[in-house]
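Taken from a larger complex, these chains appear in their original positions, while the remainder are omitted.
First chain written, first letter: the chains are A and B, and each begins at residue 1.
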Amino acid sequence: MADPRFFVSPASYSLAQIAGKIGAELHVSSDADFVVSDVAALDVANAEHLSFLDNKKYKDQFSVTKAGACIVHPDMIEFAPEGLRLLLSPTPYKAYALAAQVFYPEQRPEPFISSLASVHPSAKIGDGCFVGDFVTVGAGAELGSGVWVESHAAIGAGVILADGVRVGNHATISHAIVGRGSRIYPGVRIGQDGFGFAIDPSGFVKVPQLGRVVIGDMVEIGANSTIDRGASGDTVIGSGSWIDNLVQIGHNVKIGRGCILVSQVGIAGSTEIGDFVVLAGQVGVAGHLKIGSMAKVAAKSGVTKNIPAKEEWMGYPAMPMKKYLRQSVYLSKAVERKKEGTNS
Amino acid sequence: MADPRFFVSPASYSLAQIAGKIGAELHVSSDADFVVSDVAALDVANAEHLSFLDNKKYKDQFSVTKAGACIVHPDMIEFAPEGLRLLLSPTPYKAYALAAQVFYPEQRPEPFISSLASVHPSAKIGDGCFVGDFVTVGAGAELGSGVWVESHAAIGAGVILADGVRVGNHATISHAIVGRGSRIYPGVRIGQDGFGFAIDPSGFVKVPQLGRVVIGDMVEIGANSTIDRGASGDTVIGSGSWIDNLVQIGHNVKIGRGCILVSQVGIAGSTEIGDFVVLAGQVGVAGHLKIGSMAKVAAKSGVTKNIPAKEEWMGYPAMPMKKYLRQSVYLSKAVERKKEGTNS
């Protein structure tokens, strides 16, 4: 169902083939030889499409979908419309992701160095790289094999992009080392000076920012996000972490592996974040804090203290979620009582 | 009063001419033949200038302005300084906007395709287009007539820009269709992959993002804002909506017509926003919600539930504004009582 203007037309597969590729189980009453030619959402899918149900909010769409087949959790079988072929998975969204990858494998461009790019003679460009129009690659920069740099990106002197890195249009990368397979989205700014100054009556005194940005493997950095380099030592983004759009990472922040930072999060300097931490949208974290591994912080919270591992926090100043919710309920009830004329 | 370094010197008009062009009424005691040569703010205007009063905060400036003439609401006549010529309008700001357009009509550049641009041979460029230096236009992209693409913009393969679209410097547009007369400001990112992944113990599984961004007519998208393309189906911005700077729109968000999204708003994936909705600055809206038409959300609020049409909400989690204000007042008074030594 993807627009052929933008996506390459997919091949077709039988349900048995798909089930094998994505690790799902074909429901006993479903036809293993039934062929699907594409993926589509429940409400727009037709008989040729494979769809999926993950969020129970969309159960009603599921019960009337016209899709040819659908990936669902076994618990949802009873809500399926008659005749809908089912692929069963305990993790339907992951199974859908894998199915969509089958239909739409990433289309890397052919190796190419644009004659309109400006590549410094001392830069090293690996095998199979794509370097687009108006890209700049500075002195001593090193691109591994299969690196893909889209138009207008600026790769600064000495920067290392490991194998398979993809850099989006208009991204700026300086003073940085980027690990294998990581993807930098359009307009990202990596490696500029952090916000470092000493206050003095005669004006601010700039603190030279002498560190780097070190990004692990398979990291994603969303559009127009900004990651300042370390003041002394490095700003670090651990392998497998996903950072959304318009996120700010201050100098010397350390982020562990597998973290999720949703859009418009801001993290002040020198804060250390463990592994598999989730910071929801618009969260702010003050400087010089420690957020333990697997902690979760609710959207818009403002973190001013260390958070122990595995805890869920919320609010401003952020506090354990239970405490926050008790305060919210208390306040709501107290106002309600007052409104009703009972004693406050 | 605009700096001639940056703005083309205007022609002059009589008050009668201006009144006709902007739909205002000349006050009986004002001279219809009086000529004004420019617009200017109340506090800096001189005898050659037309000014305006819209926000009552500036009434004191109005009462001493040296402007030659002024657009005001009829209710404000009594505060006018002696001799000030008046153009009366029930909507002075709109009348001023039209007057400023008379003095400073938009200056579209002459048709031009820069020899420093990189335009794919299969792209279609309409009549009267301006394509600036270091612009890239991808394979199969289509620019309507009078499209204006400023330097360094990247127009991806297959993108459609309808008649009269203006794209600012360094903007990136891919996987998108942009309607007539819409304006994309510098540094905007449209059409990149949304933040889509399935969580798995072995690491996140990327969900291919197979949709588009579909933007209506006469839309404005402010500088450095980011709009991800749909995961499946489209991200949609309705005609006549205005989006300010540094706004984040997640994948599959649907925004209706005539909405106002102020700076640094963030909207998570799949949320649907009706027509004429106002989201003030730094509002965050969670995913998979519905915000009814004509709803208004106060600045910095965090929306976690559906909002019915026409309601005004505020706070975090956002609630109807009356409820929020009652809570604020209750808390303030309770603390005050405690401080004064009365029973809490």
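Assume a contact is a pair of C-beta atoms (placed from the backbone, for glycine too) under 8 Å apart; a residue touches a chain by one contact, two chains touch by 3 or more.
Computed from a predicted model, the values in this text were never measured in an experiment.
Visitor: If you could, jot down how many copies the complete complex is built from here, 2 of which are displayed.
Guide: 3
Criterion: only the chains that are shown with their structure count from here on.
Visitor: Which rotation angle, from 0 to 180°, best lines up the CA atoms of chain A with chain B, given as a multiple of 5?
Guide: 120
Visitor: I'd like the Å distance between the centres of chain A and chain B, where a centre is the mean of that chain's Cα atoms.
Guide: Going by mean C-alpha positions, chain A sits 28 Å from chain B.
Visitor: Applying the document's contact rule, which stretches of chain A touch chain B when the two form their complex?
Guide: 1-3, 5-7, 39-41, 44, 55, 57, 91, 93-94, 96-98, 100-101, 103-104, 106, 116, 132-134, 150-152, 168-170, 185-187, 218, 222-224, 240, 242, 244-246, 258, 262-264, 281-282, 299-300, 316, 328, 331-332, 334-335, 338-339, 344
Visitor: Contact residues on chain B for chain A in the complex?
Guide: Touch list, chain B to chain A: 118, 134, 136, 140, 152, 154, 157-158, 160, 170, 172, 174-175, 187, 189, 192-193, 195-200, 203-208, 210-212, 224, 226, 228, 232-233, 246, 248, 250, 264, 266, 268, 282, 284, 286, 288, 302, 304, 316-317, 323, 326-327, 330-331, 334.
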